[in-house]
Structure formats: C-alpha cells, structure tokens
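Dropping the structure in here first, questions after.
Only one protein chain is missing from this complex, and each of the others stays in its spot.
Chain nomenclature is as follows: A, B, C and D, assigned in order of appearance, with residue numbering initiated at 1 for each chain independently.
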Amino acid sequence: MQELIKRAKELLADGTVVRVLGWKAGDLPYNPEPAYFAKDTDFADFVYNGFCGANLSKYMIEASKMEGKTLVFLKPCDTYSFNQLLKEHRVEREKAYIIGVGCKGKLDIEKIKALGIKGIQSISGAELTDEAETLTVQTLYGEKTCAYKDAMLERCHVCKGKEHKIYDELLLTSRDTTDADRFAEVARIEGLSPEEKFAFFQKELGKCIRCNACRNVCPACSCRKCVFDSNKFDSSQKANADSFEEKMFHIIRAFHVAGRCTDCGECSRVCPQGIPLHLFNRKFIKDIDEFYGEYQAGEDVDADAPLTSFTFEDVEPSVVSTRS
Amino acid sequence: MDTCTCNKNYTLDTLIPQVGVITDIREETPDVKTFRVNAPEGGKLFEHMPGQCAMVCAPGISEGMFSITSSPTNREFQEFSIKRCGVLTEYLHSLQVGDEITVRGPYGNHFPVETELKGKNLLFIAGGIGLAPLRSVINYVLDNRENYGTVDILYGSRSADDLVQLKEIQEVWMKTEGVNVYLTIDREQEVWDGHVGFVPNYLKEVGFSTDKTALVCGPPIMIKFVLAALMEMGFSKEQVYTTLELRMKCGIGKCGRCNIGSKYVCKDGPVFRCDEIDELPNEY
Amino acid sequence: MQRIGVFVCHCGSNIAATVDVEKVVEIIRQEPGVVHAEDYQYMCSEVGQAKIADAIHEKGLTGIVVCSCSPRMHETTFRKAAERAGLNPYMVEIANIREHCSWIHKDVEEATKKAVILARAAIAKVNLNAPLKPGESRVTKRALIIGGGIAGIQTALDIADAGYEVDIVEKTPSIGGRMSQLDKTFPTLDCSACILTPKMVEASAHEKITIYTYSEVEKVTGFVGDFTVDIRKKARSVDMDKCTGCGVCQEKCPSKKAPSEFNRGLSNRSAIYTPFAQAIPNVPVIDREHCLKFQKGKCGVCAKVCQAGAIDYEQKDEIVTEKYGAIVVATGFDVIKLDNYDEYAYSQSKDVITSLELERIMNAAGPTKGHLERLSDGKAPREMVFIQCVGSRCADDRGKSYCSKICCMYTAKHAMLIRDKYPDVNVTVFYIDVRTPGKNFDEFYRRAVEDFGVNYIKGQVGKVAPQPNGRLLVQASDLLDNRQIKMEADMVVLAAAIEPNPDVRKIATMLTASIDTNNFLTEAHAKLRPVESPTAGVFLSGVCQGPKDIPETVAQAGAAAVKAIGLLAKDKLLTNPCTAHSDELLCNGCSTCANVCPYGAITYEVRQVNDHGIREDRRLAVVNEALCQGCGACTVACPSGAMDLKGFSNRQILAEVDAICQ
Amino acid sequence: MLKIEKEKLPELFAKIAAGQELYLPVNISGQVNFAAWDEEVQVDLTTLKSVKSPKDAFFPQSENLYTCKREGKKITIEPEELKNQSFVVFGMKACDVQGLKVLDQVFLSDPVDTFYAARREHGVIVALACHEPEETCFCKVFGIDCAEPAADVAAWMAGEELFFKPLTEKGEALTKSLEGLLTPAGEAGEQAVEEEKAAIRAIVEKLPYSNLSLEGWNGDALTEKFDSPLWEELYKPCLACGTCTFVCPTCQCYDIKDYNTGHGVQRYRCWDSCMYSDFTMMAHGNNRTSQMQRFRQRFMHKLVYFPANNDGMYSCVGCGRCVEKCPAALNIVKVIKSFQKQGGEK
Partner (left out) sequence: MSIETNETFRPKIVAFCCNWCSYAGADLAGSSRLSYPADVKIIRVPCSCRVNPMFILRAFEKGADGVILCGCHPGDCHYSTGNYYARRRMTLLFSMLDYIGVENGRTRVEWVSAAEGVKFSATMNEFVEKIRSLGKNVRLGDLRCRS
C-alpha cells in the first residue's frame, strides 16, 4: 500500500497526473470507498486491501471529462473493463495513467457475515502484504477467524488471471486465486428441467428490488440514459409489481451487455439482495464461446464483438431446442 | 377476522381523480387552448381558490399539473389554459368537446385573496401562458370588486398572436372601471398598434407606484427580471407574490419530487411571497 | 394523438366474403382517436381514393388506416391519395386484411375478429406516426451490365441507344455467352452465330458501350442512382491495344492440352487462346495455369512470335472503379453437374453427352467439325437416345424442382437436325411431358415427330449401361404402353437442367439483391415488376431470373433496359425517408451501431449538447440519410435506444405488439 | 408478560396466520426479508436486519390506486379497495417501528393517504428487541432503545424462550387470540427479559456509531449545510442507484405511473428514489441536474428539511441498512462524520 501512495505522490508532484483515483478507508474495517486524491495530505486515508473490490474503471468515464490526467489503480480484472470502455469510446486513454495493482482476491463482507460473524470491530489479514491465509476478526462478541478463501468474492474463485490487459506501470504482486470452473454453475442450471430452472430464477429474481445497483455499478452499462429510464421503449419501469418486470430488466440488461460484459462480477458484488446476477452474463458468455468461438470482452480492443459480427455458418436459433 | 367497516370513515383518497368532460374548447393562440371541464353529470368538479392547480390526466398517456384559470366565482365550470409542449399537452390538444379526461385536485395553496390581498391595490404582471393562474385571481377580484383597491394588469407576450384570453381582456377587463390594462408584445408586428417591448422594461416605463402588491407569473426568465425591476422601483419582497414550477407527481407533498428545502411546491406552493422564496435553497 | 380515419375495403368479395366489413367499421369507430370510419367496395378505385380525400378535408384527419390488401400492393396508392389531399403520405398505414386474413381464414367470425385486431394494430401504429419527408439523391447517368451474353448485350445496346453510357463486365475472355456455343436455334433453325455475331460487333463498336472482358465485379457500394463498383480486370498477359488478333501466338503455343471451355472440354486449346473465332474482343488471353512460361518459367514462344509485341507476362490484375446509376444483372446460366445421376453413365462413357455438348458436336467449328460421331471411337452412330428432364422437375434434392423450360424445344431441334442430316440414324426421345407453349413451338415439335420420324416415348429411363460391345444399353419404361424397354444405343444425350451461373450468389450478396432457393434472382414482384430486383436500381435480364429461351431473354433484356433507362433519365431520386436517426441525448457514441451498418451510413462527430441543463461535448452518431436504407440493424445494436427507425420506430412496433396481444 | 418456547413458534405463527395475514422475516435464497407466512417458508428471527425494511407492509413497493377503463369516449374509474382486514407484522425492530412513525408524519398528515392509513389501522406490530446489535447500528443516536421496542406488542428472545408483552389495545386483542399458546412469563421470565435488555444496552454502548453526534443537524441549519463545499467531495463515489432509499425504513418518495394492461389503465404508485437522475427531470429542465445535488437532497431531507417540518424529528432511525448495502460504501454516517470533522477543524 505504501508503494502505491509513494508512487502516486511522485506522479502528482512531477505533474504527470492531476488527481489520483483510488480507495479511501471507511469508518468500518470493511467499507473503503472509491475516492479522488489530489494533495499529499489526502493520502492519510488511502487504502488498498482485500476489501477494495470496487472496479474503478467505470469512474474513469467521469474522470475522462475532467481537466488533466487521472492516475487510476486498476486490478487485473478491472483492466478488461477499461479496455472495453476504451473500445466503446467512453474513456480516453490519454486521460488515464494506469497503475496495474496486484490482487490476491477480494473479500466479500457478506460472506464473512454469513459465517455468523457480527459486531465487527476490526479485521486483520486483509492487506495485500499479509501472507496469512486467515482473517482474524475482532467483534463485540469476541474474536473470530475465517479462511481468506472462504471470505473471497465468488468472482475471485473463477478469476480470469492476474495479468493486466492495459497499464502504464505495475505495482505489487498478485496471487492466483482461481480454484473453480467459471461456467460450472451455469452448466448446472442448464442441466435442470425447465420447471427447476424456472423455480430457481423465480426465487432469485423475486428478491430484486429494482434498486439499479447492478446496472449503475456495471462498467458495460455505461449508457448515459438507460432504456429502463427512458420512454423510448415505454420500458421505464420500477414498479416491481410482479415477476415479469425483473425478468425483463435482467434479461435485457444481460442482452445489452452480451459480448461486452467482461465478467468483472461487480453486479453480484453490489446486489443488496445477493442475487447471483453474474449467472445471466455468464450464460451469454458461455453461449457465445460455444456458438461463435471463444471471446473475452476487454481482452483485445480491436477484436470484433460477437454481436456486431457474424459468419455465414452461424448456428440457427433452433440450436436451443435441439442441443439438449 | 370479520371485514371491518372502519374504512367507511375515509373519504376517497386525494390521489383518486374524477372524470371530467370537456364541454368547450377555445383556441387562444396557435399553441394554447382553453378547455372547459365539467363533471359528467354537469356542474363543477370541485371548489377551488385562485392560484390553485389540478392534475389533468389522459389515462395511459400522462398526467400534468395545470393551474385552474377560471375564477372560483364561476359557479358552472372550471377552465384550464394549456400550452402545447409535450406528449400530454399534444394529446390534450387533439381532444374534442365531449371527450373525457380525469382531473384530481385542487392542489396547492392559493393567492391570499381573502387575507393579505384584501383591500390592497393590486398589480398583476403576466407573461405568455403565465396569465392562466392570474386570470383566476383577476376575475375573482373583479367579481368582488368592493374588497380591493386599484387593479393594474400588465400583460405581455412574444407576439400579438400569443396573447391569451384577449377577448376577455378587451371586452371585460378593459371595460371595467378602475382597472387599467397594459398590453405589450416582444417584437414589432404589423397588426399591432400597442406597446412593443419586454414586460420588465414596460413595467419600468409605466413606473407603477409602490403602494401596490404585485402578483407575478410567467416564464422563469421573465419573473427573474420582473422581480429585479420591482426591487429597482422600490417594491419590497413582501409586496410581491409569484408562483414556482417544479416536477410534481402526487400533488399533495408526499412523493418527494417537488421538495425544495423544507417546502413542497405542490402543497406549500405554488404561490410564494418573494421573501419566502429567498429562504429556499437555490434549487428551483 | 392523431385524428384517424379508417377505411375498410371489401375488395369485391375478396375481403367481404370472409370478413364482416360493416362490423369491423362499427367496432373500430369506437376506438380512441378514430374520428371517421367507413367501408367501400374497392378502396383502391378512384371513388375509394376520393373518399379518403373527402374525409381528410371534412374531418381534418391527421392519420389514415386502410384495411385492405397487402401494403406491398397498394400502400403507395393510398399514400399518394392522402398526399393529394394535403396529408403527409407517411401518415397512412395499411392493415392487411386480405392476404393475411380473408384469403386464409374461412370462418367469418374468426376472420372478422382478426381483421379488427389488425386494424387496431395499424391504428396504434399510426397514432405514433410522424410526417416524413424523403431526401434527394443524385443519379449517375451510367449503367453497368454484369454478364456479356445475349441478355447483357441486348440490354447494353438498348440503354446505349437511349444515349447513356454502359459498361459490360464479362468474366470470360469474350462476350457472347451461351448463345455463342449454340449451333442452330429453334424454332426457325437459323444459325446462332449468324444472328449473335452482328449484335456482338454492334456492342463493341457502340460509342457509348465499354466492354470489360476477362473481368469481374469485385465490390459494390452505394445505392440506387449512386453505386460505386470496383471491377477487377484480370491480367490477360496480352496488351489489348497492341494485339492485332493475328492468331499466330495460338498456333505456335506449345502447350495445347488445356480443355476448351468453349467446346465444353470436348477438345483442347492452347494456353494462349481466344475462346472462339468470332470472339470479341479478338485478343487472346494467356491461361496462366497451362502456360509453360508461367508454370515452368521457360518458353516465351508467344512473345517471340508476336510481331506486335503485345505479349506482357508482367501484366497484373487491375481494379477499375466506376460509378453507376443502375446495375443490370445478366449472369445467365450453366448446365448442372451430373454427379447425382450416375445411372445415366455420364462419367463412365464418352458417348453419353449433354445437349450443350451435342450443340458443340453439331457445330462446324466444334470438336468434330460438325460431324455427328461417337466421341469414344469416332464412329457414326446409328441409334441415338435423348433423355429429357435430367435434373429438372425433380421431386427430391438430387436435382432442381423447376422445369428448365428450353429442353423440350432444343431436343426436338436436335432430333430434327439429326434426322435431316443423317436419315439413317434412329432417334428416340424419352420424355415425361413435352412442353411446347410458344409461338410456332408445337408445330415445330410435331414436325419432328410427323415429318422427321423421331420416336417419342413417354417414359423414364432407369439406367444407361455401357456394354462390352461399346454400345449403351438403355433400360426404360414406356408409360403409355406400360412396358419395359431395353434397347441399345450408340449415343445418349442428356437434357441436363440449367441453373443460374454459380457466381450469381456472390454478385447478389454484393448487390444486396435477393435470390431464391434455386439461386435465381428474385424479382420485385412476380407479375408486376418482373425485371426489377427488390433492391432499388438493380435490374434483371435473362436466365439469371429464371429459365427462358432466346426470344424471351431478348425481350426481358429490352424490358430491363427500359427500366434502367427510366431510372437514368431522372436527375434526382427521392430517398426512402424511413431511415435511422439517433437521439443525441441518449447516444453514447460507442460505435456499436456503425459496426453493424451494412452501408457505412453512420459516422461520429463531437458536438455540444444540452442535456436538461448539462452542457457538454459528446461523441455522437450521425446517420447519413442518403446512405441509410432503413434496415434497422443499428436500432437493436444500440443499447440505450438512441437509434430509432423512422416509420418503424420502437414505440410504433411496441404499440402494434400491444394491440395484438391485448 | 407472556412467553412461549422458541420451538413452539411455528405453532404460534400458524395460529396467528389462521386469523389474519402474518408478515415476518423469511429467508429466501439466502436473504432475509419480510414476507407472508406459510408452512413452507423458512422463518429467520436471528438475522438482525432484513435487507429491505418492513415498511412495505404498510407502504408497498408497488400498489395499485385505481383502474381506469374506457369505453368509446366514456371513462370510468374503479378505485382500489383499501386494506380492510387486520394483519400482523412480527419481528419488526425498534428502529423499524420508529421508521413507521416517520412515515406517519408524511402519510397521515393532511391530506391523509388513505391507502397507508388503512394499513396502519389494520396492522398489528409485534416488535422484537435486538438480540445482538451490530456495528452498523446507530439507533441510539436517535433516542431509540432497541432493547425495549415500542409497538403493539414488544417481544424478547432470551434463552430458549420468546417473551411477549402487549402494549396497546390491538396488542392485547392479538394476545388474547393466542391464549393457550402463550403462557405467563412469571418472575423468572421478567428477570430474563431484564437481563436481556441490560445485555443489549451494554452492547449498544460499545457500538462504534453509538456516540455519533448530530450536533448542528437540525431544521435551522438549512443554508449553512446546503452551501457546504463538502457535498462536492462526499458524493463522488455515489453510483446514483437507489439501494439506500429502497432499503431505508423512512424513505417515502414515490412515483405515480400508468400501466396499460390491455383491459384498462392501471394507476399505480411505486417507490422512487431521489438519487435517480430522472427523479426531478421535466421536459424543459431539471432543478437538480447533478448527482451532487441529488445526493445532497437525500441527506438534507433526512437531517434538515424533515426535522424542520416535524418538530425536530429526524427522518433517519439509525438502522444501518444503507451502511451495509451501499455499493460504493457511502452512507449517512460518513456524511454526518465528515461535517463533524470539518466542524472540528474550523
């Protein structure tokens, strides 16, 4: 963390950048927030630890509109999002100085709480430099521990790799965290009967409160005005009146980001109701891989996107009913 | 448990509208029409006070807040002057006599015609469609002439074609004793032999004495300059009333949209005395 | 909200017999927005159109719904009627209650109900219609003809005679096409070359016509009136300007093993060659695949013998880019491959040939100098069998489902010519049906049977088997006498089906012209617009549109020319106003729309916008309305819904959906 | 005071639900929210906070107001029926109950919102003391005692028992209907509840936010707070989603919309959020164009405007849901603290 601060201060001092986009410590051990730093004194609150899960790429849309260059710290997975935004002309490369920061998997406070740990006062072991595999949590109800792994966000278990896809320089080393198959859950659901599938999603989506957190945090959902906020399709809805609306919203949202979603996992991370929203996006990713060849959004800025290209031999839509 | 009967105590919720029948449509200007609305069984939909508004709705299309332009002293109907400027108003303009709409209200406060304004000399300053709420007050005042002092009306518009209620102005207001009407349009026009110039400038030209209470309504930019002019002329803020317009949905100060500072424009407004506006955060 | 008038057409009894028209009117009259509704016998008639105009005037209608036949039939009619009455023509929508309703349903109640729903959908749409105004685009006064056969030549001549520049692009080294390979033509038996050659000469000499032989269309962009075409002039290796056409090079060329395309591979030609004697231009090309110089690096005989110094081994393909207002496709046909018809032993015996090969054999300039002889041993045949419908009118996917149309007549011609020239040769024709509609056609066929003694047997040939004695055993069934036939023949001639030139698929894609499942180009309307492609500015000439004989081809070529001339004669074209447009407040500037636009109609610019009080510079999509053809691909690619299509807007389509699902 | 063994709670719920609708915290796919009880549901009384506050038992996320039907030119209006049967909400916390008091100020003030009023009238609230308060709680700041919730019935979970104490007439009536299942708590019970209260209060004292100071936040602080440059810094991470408002027990902004069902136009209202960019947007402009303004509005409303209109009552009850759920880790505590810090520096 100190290296990051030191380097940021240097780049501010030599005029390379006029502001730094990073994370500021919160008032609880686990809630750092994305923040700008412009002066030396601002860095007192600077933090980079396991709870800094927020993908800062999306903030670069706004930062690209500001005067001067912004130093942004991007984790490996965030760089895919940055690339994708670059491809869509939503961020400006010249406005960003990217320091790729290492990552040893990001933590999910919900998972820690789900382990029955509450009344949290402090957490140790979440720093990138900590070698420990265990988090030690001081709580109002005594000291608790849990394995770092068990507290990790789902997305980190299926990490695409710790290689930064775009950067000006790199700091801190990463630790490989992949220990699960990215598409296993999607495949499991695909294997269910229509009734079971329906019941599963009905239950999950039934929790949706249409708060739009998933959409607003999503680097691919970068529309200035979402179709669900405009009258272009008579689709502006927040009624939450019955299950159809959530389906409409989540299917269309997933469709709109199909071929653009880098699978950064922010939607699932922020959902207040813990809906595994990545299951929608990953379904499209899996289908795209299977039907049109493997494609990773944000890997290559110049690659043709799956939904804006085609081949003459593409599968027919009837494949949906014939393949299973 | 048994069905209880306690709900009978509740009157119909204020959010539930009434059906209104359009009984007359007057084309005031190329883009303003005045709609007369009655209850389906005849008569007025409700009683109101000058300056109050109502939510007019074309079901399935949209709903909007419009000031009631007819005077409460009119016992037969309510009128709305509506300018065509969006989906709803476009739709309303396509309606014909006999068509039905829904109306709920009246909402908001009103000009203090029975309190502060009583006995005062009144100066009405309106621009364009801004005459709509003031017309209600003017007719109320004219119908209760004995309760008020002098009445001066300064009304301006972009062009001669854009002056609303011109017939009434010329045939009633101008002919009423003790009422002075000053009309102006923004730019020269062949058909126009009256005054030409913006409302705030005309106001200063006429140079009204400060023994009056001013009621101002019109486009925001006009209000801004009229207020400045009035201050310049020596009026105090306590002598000036105007209306605010924000996005409104419920009309009863609960949905949160028109909240500004501790006021809800739809409930605590739309009529504000200018010194009250000064206390609001600058978000209007 | 519009003031809508609804007009329901009886179409005589076409609609009224199954749809209760009065009831539709009665129900629709109650719909919100509908201020006028009436029915009439024939809405498309003058009286019907006048009713629309009257209602527009009297009721101040702002939107019209006509419930009638398909919009493909009369949309334009009603739009024009509305326009004459002062209404924007795009405020008219059609509810198709004939093709999509009365003609396919029998139950009156059901059809009436559906007609009401279709009318409601149209009303819902027209409520959201906005007046549209077509833009204008210029017309380049030059036509391109793809294919230099008789169809292409005729079209080119007709257009050029009208005073417009015409370019012909021909893939082979010479114009002339299939017709140049024919010997005699039915039903007059005049010599094909004698009537074709003057046309070829006329075309090449015409000052308005430029001929690109040995060339192919490489790329087409643009749209009606303003196509830009890249033509690849393949390297001929011979300088067209220097060559005198003396022919010495072909004589001296040591490589003479290349199969002659012109003779359908029945003879060989040299590596440097002109396809046939009357070729235009009379300039040879070097077939680099068979040329020793190109293959082995040594030889160079032709260069040595060429007095004019026209041989140029270094010549490269050249791309010519030219602008055209109209394009005529005249790519013609080929006979099908007979791989699927092993039973006829085509690949096993040299004496089983196609009719087109027989044409070459019968031709004096052909491989046998016009002598009828077996290709296996050069002997004169005594017994000849013709088999009809090989690959035509085929029920399964071995062949073509359609009738190739010309085979009956050319077979009669062949039979007659053989019997005339070689009276001792017996000719037997196996047929399914003999189809001879056409001027003097049936008379011609009857002459073959009655005057020339050709033996016609209605029956199918099951098998042709080469015999050890060198003859061919033909097994067939005689359907009229209901008996099996086994006979030996010396030659068997197969009337192989014809199919569109295989290159047409590529060309159609470039032109965005549609083709049917048999690769024939689709006409804009099967009856009323038979020589136009649905793609504006593209016209169809000859067999590329469907099987036809020479007179029909020439007639269609002329018709295509007239259509093209009609277009070229205009100075300006009105463009389709149903184009995409982007809402600047919603546009993300992400380029997704541009990535799917087939016309390159979307570009980006940075512009300041005022988004409800926020002023900022934004990268925004801009649609070039002259280029946009209105497909709508961009509207779906756009995630924010900024892109929409005029005339088929999101909200219009959704309104139709709602009305239907109500 | 009465009591029931925890293991008998299903019987209790069944009995309540036999007479009326019963809403209580239920775990669905890993998340606890208030939902209607039936034998299938997985009741969860140990999770401290439901994701959404139980306010939607009284102010549903979405509710129909009326249906408008059209025949030719004729319009008819069919108002939605008001709630006319009693229902029980079991397991609300002290902060949630206080949240309703805040909503009462809005919906029961003139003109009364009859839809809300009918629900309030028919709703019986059984409030549960907070067994193990958490670090995100700060109800104490607003004078709420989570050890002793004030509702129709107050309840405590202590040991293997649930203690049940009716506080109002409605509460008494409910208790009466449960006779047989509930047994007198006795001296020991009273004692156990007192111990539980003490334990709760002891933890509350130790909570990190419990001594948050609201000094300077009141109805009079309008201009000073409104004009502070701090907002410009504070709002930056805000994603403009509505999570905070939708989980909040006091947020009451709503939208009124029409839905065309094909057989009529349904007028419904649904929760809205002042954080949404189109909340105040009009055809010609928007009086809060920037996210900073919208962000400021939410907190100014809760801490300044609302107290100004309601005798100093804050429109925040310290439930801490926004603290837990904000995707950008922003929350009202950070706002209050930032102003405090700035005040200190001055």
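The definition used in the following text is that a contact is a pair of C-beta atoms (placed from the backbone, for glycine too) under 8 Å apart; a residue touches a chain by one contact, two chains touch by 3 or more.
Quick caveat: nothing in here was measured; it's all calculated off a predicted structure.
Kindly name the visible chains that come into contact with the excluded chain.
For the complete complex, the undisplayed chain touches A, C, D.
Please identify which residue in C:Asn455, C:Ser514, C:Ser591 or C:Asn624 touches the non-displayed chain.
C:Ser514
Which is it among C:Ile104, C:Cys194, C:Val248 or C:Ala364 that touches the chain not included here?
Of all options in C:Ile104, C:Cys194, C:Val248 or C:Ala364, contact with the hidden chain holds for C:Ile104.
For chain A, which residues reach the chain that was dropped from this view?
Chain A touches the missing chain through residues 186, 189-190, 192, 194-202, 227, 233, 235, 241-245, 247-248, 251-252, 254-255, 258, 280, 283-284, 287-288, 291-292, 306-308, 310-312, 314-321.
Since one chain isn't shown, list which residues of chain D touch it in the complete complex.
Contact residues on chain D toward the absent chain are 259, 261-263, 266.
Could you please point out the chain C residues that touch the chain left off the display?
Chain C touches the chain not shown through residues 70-73, 96, 98-101, 103-107, 110-111, 113-114, 117-118, 121, 505, 508-509, 512, 514-517, 522, 534-535, 578, 596, 598, 629-633, 635-637, 645, 648, 650, 653-654, 656-658, 660-662.
Criterion: only the chains that are shown with their structure count from here on.
What is the identifier of the chain with the smallest separation between its Cα mean and the overall Cα mean?
A
Go through B-C and A-D and name the pair with more C-beta contacts between its chains.
A-D
Where the CA atoms of chain A average out and where those of chain B average out, how many Å apart are those spots?
51
Find the geometric centre of each of chain A and chain D from their Cα atoms only, then give the gap between the two centres in Å, rounded to an integer.
Centre separation, chain A to chain D: 30 Å.
Among all residues of chain D, which ones touch two or more of the remaining chains?
70, 255, 260, 272, 281, 284, 286
What parts of chain A, by residue number, touch at least two of the other chains?
225
Provide the residue numbers of chain D that touch chain A in the complex, in ascending order.
Going by the criterion above, the answer is residues 28-31, 33, 48, 51-52, 61-62, 132-136, 203, 206-209, 236-237, 239-243, 245-247, 255, 257, 259, 268, 270-273, 276-278, 323, 325, 327-330, 333-334, 337.
Quick one: in the complex, what on chain C touches chain A?
583, 585-592, 595-596, 604, 611, 616, 619, 637, 639-642, 644, 650-651, 654
Any idea which chain B residues touch chain C in the complex?
Chain B residues touching chain C: 61, 90-91, 94-96.
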